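Left out: one protein chain. Kept in place: all the others.
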Amino acid sequence: MLLRHTPKEISERKALTINPAKTCQPIGAMYAALGIHGCLPHSHGSQGCCAYHRSTLTRHYKEPISAATSSFTEGASVFGGQANLTQAFNNIFTVYNPEIVAVHTTCLSETIGDDLPQIRKKAIKEGKIPEGKEVIGASTPSYVGSHVTGFSNMVKAMTDLAEPTGTKNGKVNIIPGWVEPCDMEELKRLTKLMGVGTILFPDTSGVLNSPLTGEYKMFPAGGTTVAELKSTADSMGTLALGEWCSADAARQLDKKHKVPCKVLDMPFGLKATDRFIEALRTIAGVNVPDEIMTERGQLVDLISDMHQYFFHKKVALVGDPDQVIAMTEFLVSIDMCPVHIVTGTPGKKFEKRIREITADMPFEVNVKAKGDFFLLHQWMKNEPVDLLISNTYGKYIARDEDVPLIRWGFPILDRQGHQYFPTVGYKGGLRLLEKILSAIMDRKDRDDPETKFELVL
Amino acid sequence: MLLRHTPKEISERKALTINPAKTCQPIGAMYAALGIHGCLPHSHGSQGCCAYHRSTLTRHYKEPISAATSSFTEGASVFGGQANLTQAFNNIFTVYNPEIVAVHTTCLSETIGDDLPQIRKKAIKEGKIPEGKEVIGASTPSYVGSHVTGFSNMVKAMTDLAEPTGTKNGKVNIIPGWVEPCDMEELKRLTKLMGVGTILFPDTSGVLNSPLTGEYKMFPAGGTTVAELKSTADSMGTLALGEWCSADAARQLDKKHKVPCKVLDMPFGLKATDRFIEALRTIAGVNVPDEIMTERGQLVDLISDMHQYFFHKKVALVGDPDQVIAMTEFLVSIDMCPVHIVTGTPGKKFEKRIREITADMPFEVNVKAKGDFFLLHQWMKNEPVDLLISNTYGKYIARDEDVPLIRWGFPILDRQGHQYFPTVGYKGGLRLLEKILSAIMDRKDRDDPETKFELVL
Amino acid sequence: MGAAEKLVQWNPTDIKAELIKKYPPKVARKRAKQIMINEALENGTPEITANVRTIPGIITMRGCTYAGCKGVIMGPTRDIVNLVHGPIGCSFYAWLTRRNQTDPGPEGPDGENFMNYCFSTDMQDQDIIFGGEKKLEQAIQEAYDLFHPKSIAVFATCPVGLIGDDIHTISKQMKEKLGDCNVYAFSCEGYKGVSQSAGHHIANNQVFRHIVGENDEPVEGKYKINLLGEYNIGGDGFEIDRVFKKCGITNISTFSGNSTYEQFATAHQADLNAVMCHRSINYVADMLETKFGIPWIKVNFIGAEATAKSLRKIAAYFEDQELIDTVEAVIAEEMPDVEAAATEILPRTGGKTAMMFVGGSRAHHYKELFDELGMKTISAGYEFGHRDDYEGRRVLPHIKVDADSRNIEEIVVEADETRFSPRKTEAELKALEDDGLKFKDYEGLAPDLEEGTLIIDDLNQYEAEKLVELMKPDIFCAGIKEKFSIQKLGVPMKQLHSYDSGGPYAGFKGAINFYKEIDRLVNSRVWSYMKAPWQENPQLSGTYVWE
Partner (left out) sequence: MGAAEKLVQWNPTDIKAELIKKYPPKVARKRAKQIMINEALENGTPEITANVRTIPGIITMRGCTYAGCKGVIMGPTRDIVNLVHGPIGCSFYAWLTRRNQTDPGPEGPDGENFMNYCFSTDMQDQDIIFGGEKKLEQAIQEAYDLFHPKSIAVFATCPVGLIGDDIHTISKQMKEKLGDCNVYAFSCEGYKGVSQSAGHHIANNQVFRHIVGENDEPVEGKYKINLLGEYNIGGDGFEIDRVFKKCGITNISTFSGNSTYEQFATAHQADLNAVMCHRSINYVADMLETKFGIPWIKVNFIGAEATAKSLRKIAAYFEDQELIDTVEAVIAEEMPDVEAAATEILPRTGGKTAMMFVGGSRAHHYKELFDELGMKTISAGYEFGHRDDYEGRRVLPHIKVDADSRNIEEIVVEADETRFSPRKTEAELKALEDDGLKFKDYEGLAPDLEEGTLIIDDLNQYEAEKLVELMKPDIFCAGIKEKFSIQKLGVPMKQLHSYDSGGPYAGFKGAINFYKEIDRLVNSRVWSYMKAPWQENPQLSGTYVWE
């Protein structure tokens, strides 16, 4: 067994995290920053952080991930990182010439108390930040929250660029949260079909799914432009998809620029997508076009066709709060039973929300925020499931427990497709159903006795 | 073993077909006819044919398949089916009121020599076919060719509707061949992106992937309209995708209405899609838009990223000629090695084409037209492969030989997704790669010794 | 919501009128005779027209004679190589599509099992022109050389009859040539008869003529029966055999679920024939009685109550206290689980309504299960039934044989000189009859349906859609071709030919499976998703409610 030392009996752990279901803030801030066009993310800390984040994002996307670091040495750690960061600005704008640098802190710079806004101000004064270039900064201490918190903090920092012109732009801000490039593309396709003008930020489509052409673009075509980010202050409202990933930025725009906002669930699955479309419909006062109605009807059709295979199958689900909440609702809506649910990110309201969604499920539900894979595995040993939905780290449990695994979330280090095929929206729902079905049916075809082997399913 | 009686030693069979890799013409004609808007396919034979075709298409699409039959009795078989067909016309137009009825023959009506054109003429004369309604007919003897031939014959019959008005319509006819509804949708998306006006026929999109809304439409929104079919005579040219499925119809339009044509491979994989796009580009004299260039580049990118897993993996491939030819080219282009290739449809030029495509492959190739699954299985016993690409019937071999299976082609009776996610074009190529990769990697994750189990792939 | 209020504005007569009003007059007249408003009178019901020609152009549920012969009856035979003589299609479509399960059991993984294979002569045009006999002969030889089966069955498809290939002579010759392989043929061309039904009859004839009675080696067993008309769809036969075993009843041969050649060959040694699907198999039952003296009774193992009843009938027939006690013990042991399931599920299914249009007996059998679920069958009918399946065998003498039926061979059987032995004396039979055990009898579907229920023969797609729109059943049962047009209307549809991918539904455990499945279907939340929120509440308030 790969995880041969994991006991079935569950003992309380106060201090030891084993096989985490989260990582630290800065990587989230880096991923978010990559969703700004012409942006170089910068890690203000020792270079190891930056190296680790770039490696992990690269393994997930199989794409180049450019980011700079302040490369703290012991000296900097004692005397503060200002000199390093200022020097970094100078080098970055000279050598790489980005439109914007998005700085995030680390446990190191946070512990020594570096003051980003002040450093930024000074750098501008010293002319280390050229005219017309932007620098934004997010405080992302690794010892608070998780990678999701870091993502949220960087998205919030983007709103610092918001600049009201006094005239509304007639658009809706959409904050997609931590989803794949193709998901962001799909959200843009849906809003376009709805005839709603939008500013989507961040937007990693065209950045982290770029073509192979023989040319290397450090700053690819995609991403939300600085101009768009400035214009967010003039939008008619903001739809924040996901309380954990996107709400803070939306509320910030409301607070600072009176741009009203609404926090919705991430549009995974039928119902959450319905709410998203319904919101767009009412905000823009438009009718839902046939094309979207057809996609919706196709999703409902597939649910009805395949319901017999979903019905009362038990699922273990681990991932980030916004994603897991929407996925739980989707699973319940197709009569599957998510019985073990874990997120590594802290937040009691996560557990509360899951309990609401699963309230009338026929099985008891184990749910934990700030949980880890070790606990999830122990739960699975005590009550086996038919399916595990997890990032790549779930494969060790899946193999030991011989449970089919659907890779979904972050990071996915051992499969391809997640950056090309969306799982948001109705079409995304079709893809999720296809994956769930194949997982269940592949196992059925493997395990059915020959007398029961089926040609038609 | 499910196929425990299949011996490794291969003995020649002159008369016995075992586990066919094809079925008969009429079902192809029926599928093609469903690609005309408002069309009711009609099977001129005993009712069993119609029942079998409707069942098989229903199992493949999980959608209602409406088609009528002449319900031959012994009497009709002796005295001819004219009375039955005429009566059928009357009932069909009275009860179902389709725009058009597409009649195909069967081995029965062919053997007794019913003359469709003459019956049609008489029915019109007797007023059994209302004003403004159309009836087309295709001769599809089950004892010639295969389901692919029947498809081709019905598509050819559609050209009987072609009516030159004297003025060109500036469009390109595209005959997609036997592909999925979503593939036809994808072809329309691509031609639209290219800015080329097209008439795609047949077109089952919107017919065989229809939504669940609480309303049953016997004739759904989709399909090529009769008006479009008439207009094909005014098009600037015809692109026939697939020699077996589409060439006859294209050449017919050329012969009868001087609409020039070109026969291309079905656009599965990089190179065939390149040729398709290149053709559209030159015909319409347009530039290839960035969106398509990006999709192409993404496909090339994924090929390069995952090449190490494809390299020299052996594949057994069975399906219909046009699909198998394109797929073989795609596999070879990513350095996979299709070593056993079977189509059930007769045609020596199939074997010739495959030999050309696989000419410089490092392994010897077994290829057979008019072959069957039994032979393919025997080949696999003699030279095992890493992957089997086949319709659902391949699952019996896959389980016995413990080989990963990718379901592709017709019919797929035990999985979902094929009607929603295209495999044509560059995006379709991405999906094919994703499927191949998961198949290979799922097996790797299953079989790797624990010492070699990988987190990152 | 129960069916009641939905139905309120309709009475059967109106509905019948609705169903046929769009038809051309001739069609309307014909269909009117096939749509009967049940009167459920003690002394019988009005006459229904059944087993008549399908109307050209009207989208029917029916299949052909070949499907009834090769697909239904011979399909489940494990160790017979079923070779289809004709173009490839017919053989392809009947390949593994019926979910007949089989278990090469004792012989284990090496037991003969050709059911996963598809054999065809794949006739080409030159065979049609010059005849296919040589090819058939060669194909039989190749099949024999590859597999050495104990038996090869040849099936004719449409063109074969027309071009005059003499498949019976070829088979006879090959049987002699091969020596250790019984070869015979079925003239089951698709155009014969009016539905699958003719194919059943043809299959019955040949099985009886060429296999039954071939093996006189005594079969051990105290209470020996055959189970006729059970096809082991989704494992029904496995469940029934489990129950038989528990009761100590020896099932020599099932016709034809999970069957083998030897089972057929020894079937004449049974002391009772229990008939499930009356329509497809009654011919064999009659012939076995005439030739070997084995009485038959109608049974039904669909439904827990029906299963108990059928077991008691069998026990009663053998008039053996030990068997009677075992059967009672088994029923007592099996019923609690069934009742527990019913008690849990009934509150969610009670009062709902069902429609069933399948086969030649299933529509009748499954009514039992719906009754157990407290669901009302508001309309039913057969795809290929005959009058006796609706009205009972008492009408047999009055059924006029039309041209289509006359063409189906009616073989004349006589008592076997050496092997005929009546299992019971006339007196014994009489006594049993008096105690309520009916021999050679089937009362049909109609008497079991409520008065006013619409009984519709050969329901077609148009009528099905209308029926569902008008009567809004909570569930509709038919076959794969009908499944999705019904579900598009938002009504769950259960296949009762293939069971979708469920089953077994027979016997005690099967009943529990069925309860759960119907509960899942009629209470699924899926149907509530058909309308989007903005369709429920479409008006556009210009002002969106922000946080």
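Going by the order they are written in, the chains are A, B and C; count residues from 1 in each one.
Keep in mind that, in the parts below, a contact is a pair of C-beta atoms (placed from the backbone, for glycine too) under 8 Å apart; a residue touches a chain by one contact, two chains touch by 3 or more.
Since this is a predicted model, take the numbers as computed values, not measurements.
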Chains shown that the absent chain touches, full complex: A, B
Of A:39, A:92, A:316 or A:424, the residue in touch with the unshown chain: A:92
Omitted-chain contact residue, chosen from A:107, A:155, A:375 or A:456: A:107
Options B:126, B:163 or B:278, residue touching the unrepresented chain: B:278
Residues of chain A in contact with the chain not shown: 1-5, 7, 11, 13-20, 22-24, 26-27, 42, 45-49, 51-56, 58-59, 62-77, 84-85, 87-92, 94-96, 106-108, 111-112, 141-144, 146, 210, 212-218, 344, 374, 393, 396
Hidden partner chain, residues of chain B it touches: 237, 251, 254, 260-263, 270, 274-275, 277-279, 281-283, 285-288, 293, 296-297, 300, 303-305, 307-308, 311, 333-335, 450-452, 454-457
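As a convention for this text, only the chains that are shown with their structure count from here on.
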By mean Cα position, the chain sitting nearest the middle: B
Chain whose mean Cα position lies farthest from chain B: A
Separation of mean Cα positions, chain C and chain A [Å, integer]: 54
Centroid distance [mean C-alpha coordinates] between chain C and chain B, Å: 34
Chain A and chain B, separation of their C-alpha mean positions in angstrom: 39
Residue numbers of chain A (touch at least two other chains): 293, 296-297, 300, 304-305, 454-457
Chain C residues counted as touching two or more neighbouring chains: 95-97, 484, 487, 530
